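So the structure is just underneath, and the comments pick up after that.
Not every chain is included here, but those present sit where they belong.
All chains are identified by letter, namely A and B, in their written order; residue positions are counted from 1 within each chain.
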């Protein structure tokens, strides 16, 4: 998850590298599916590495999807699709921060989905933990984020 | 698409065989994802034949999904997920008929998605064509339904 048109080059680099690492784990990469920003970069990284990719689109056609989304879920529900993204994901990786991304982090913490932030800025690190400390994580690199995710999945598998 | 708990044994046999044929075409099989009726049977047929299967769930967890849904989209939106099913599908195969199934056929004809009915009963064959003749089709066997679908996709590819 992360900004679309407003994503910084660094957000996109991190997202693309994360997509590669997610695919190497054998995990499925799911994003908001539009052909821009973090959504597009993560799908590109995962797809080029041979991973399965899903784009969950806000529009009512699949025309405006990232070319790297091998499966396209067409919701026709606008921003409500952000909720589908969060509910469907086992773990959220978040690169960068803007208002749309914040709605996904908020919803993830509300329903108790583990959320790992990268490149989100100091404001995020102070604001979000108070809303759901147990499920909030921060990583300084894609590799660290994958490590945190593996630990979470290992713990869940033991329960 | 088709009834869940209320599906007849014939609806489920047709759905399972359709799932097999869809998978053999190399197409993705998408259903409402619950572990019952036509949804479950179609995913089972497709999955056993090596096809990719998607379940789009009404619930807000993936717990109550068909075991044959290899990918589970969790919408948390109740019956509104029927609209996601229709928007995401290129062609709808419908086995049997009840009120929930009718809502999907109605929505498909509204947005112009080709819909192929099997085992729907004489009432359907008289009612639906008046609401969207161009996109309504009936088949008397899974093989005939696949043939109709191939013709539609061929025509769309030529446009």
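Please note the rule applied: a residue touches a chain if its C-beta (ideal position, glycine included) is under 8 Å from a C-beta of that chain, and two chains touch if they have at least 3 such contacts.
What you see is a predicted model; the values in this text were computed from it and never measured.
In this structure file the full complex is assembled from 4 copies of one chain, 2 of which are shown.
Here is the rule we use: only the chains that are shown with their structure count from here on.
Chain A contributes residues 28, 52, 54, 56, 60-62, 71-77, 80, 83-84, 87-88, 111 to its touches with chain B in the complex.
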